[in-house]
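All protein chains but one are shown at their positions in the complex.
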């Protein structure tokens, strides 16, 4: 494929070579249209998932903006360069909240229209319904704030490495994930399609903590470290529960075609008030209930219920010790 | 809540409907002030964590800039578009270092003032102390560089998938997390509040590796893959230690009010020189010492000390095999 070069090169032939190379490069570029056609054909000929339609789709970037703006409202003064004080706080919150209202409204109407179209429904009340849902979401913010205050307190009580709410708000991935979850959950409750999941997957990407927006989670929730935590869609968690990294609250083993069979059933466990679950423990199943005040040790695999006030530990596993300088 | 529409619509009534909708939308917007008031009240009436005061607070974005600029100094030529060569290297490093000096100084003074205020202390020497700490931090950079060179070498020796220091510097999450940890640790040693933790949580977010800035870690440290690694505040790690993904060096189970009781005690293990710890192993407790040259297998839960040169493996767990085409 390389241009053949005569050994007896002269200045002229060098220019020739350069031309040749230029030509061979441009002949490569000439192949782009054929590739584009193969791409276009691949979409038109088989079941495919491109999104090519006159209906707009929700925007990742805008939804991330919404999350960031909501955090500026939930934690005023932490994530802004604006200096806040008693005199300007009301204006600041007022402005941020009206802005947020607009942005959320835009994405909700897009998501609802898109969903109507996907299900071949007429979009008769999409615009108005979106307005109602947006208002309901914005109205939930003061309650979200109040709940997050209990989550921050739980972090300080649970972690010997800090005594500062500022540190928790600034840098704890658990609080970040829970904040985004609590916002997404409000939208999920309102049955807004797609947007809540984009929000929680944004949190997942930032923190390694994967909370489905459908989960039900009480006050004073604390996740320490958090990487690898998975909380499934139909999980129910009470008040003052504490989880460590790598805890899965999941579904029992699923058949191959699980997707179509088990939608909308309770598949994930119930964790009652005041439970602590240590690192890398897995609790599975929709009928599994961890009773109030129980403490579940680390590295445990649990698929059945536990009475209130139980302490569960793994029997000390047998280890093999070999001496002599290890290789 | 939907506007009632008379079935016998004329062009006039359609205009009416539009007006009606407009009004109902704007009446929705009218609810924003009430929501803002509820938000403001929620902060003023209960124990809350807003940061509304004339004192500036450290800036996430600026601290991330600091980390990125420091990496450009620690690995000159890797993370910049400036072409470096013998003639401009000194100017480049000089400029980056003075810039970094300014930026670090700014955030340190903000962090210290903020901490004074939080503890109701007078801020008599904040500015000057910040200058001293900034200088001490900048002075530590050459040592950090030297230590990171040992970490890079450890990665090449430990990973069969690469023989290229460039690949390690460009793309290994372990080296990224260790680099940021080593910078944050210098600030932690200098008792700079908040900033070190924001740095290491930035690394955690990028890599899934959660190293508390307070940990003490020797030369030639290598973390492979790394997602889910947790290294607690009072951990001590010797030279030439290698960890794999999901390893926790943590505290033993904590009582519910652990936060207030155990602050500043040694709660995390000591890992001596030349130890290897395989994937998903958990080692807990402030008195636990893993002796020099030991090799700890994967998936192990260890809460007691191990002599030097020991090889620890999990006894082969009993598995149940069922045949026949699995569902």
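When the chains are written out, they are named A and B in that same order, and each has its own residue count from 1.
Please note the rule applied: contacts are C-beta pairs under 8 Å (C-beta built on N, C-alpha and C of every residue); 3 or more make two chains touch, one makes a residue touch a chain.
Just so it is clear, the model here is predicted, and its values are computed rather than measured.
Panel shows chain B; residues 73, 75-79, 81, 83-86, 89-90, 93-94, 97-98, 101, 125, 127-128, 131-132, 134-135, 138-139, 141-142, 145-146, 149, 152-153, 156-173, 206-208, 225, 227-228, 245-246, 255-256, 274, 276, 278-280, 295, 297-299, 314, 317-327 of it touch the chain omitted from the view. Seen across the whole complex, the unshown chain contacts chain A at 1-2, 21, 24-25, 28-29, 31-33, 35-36, 38-43, 46-54, 56-60, 114, 118, 193-194, 197-198, 201, 204-205, 208, 210, 212, 214, 227-228, 230, 232-233, 246, 248, 250-251, 253-254, 256-265, 267, 276, 280, 282, 284, 293-295, 300-302, 306-307, 309-315, 317, 327.
Methods note: only the chains that are shown with their structure count from here on.
Per the C-alpha superposition, chain A sits rotated 120 degrees relative to chain B, a value rounded to a multiple of 5.
A straight line joining the Cα centres of chain A and chain B is 19 Å long.
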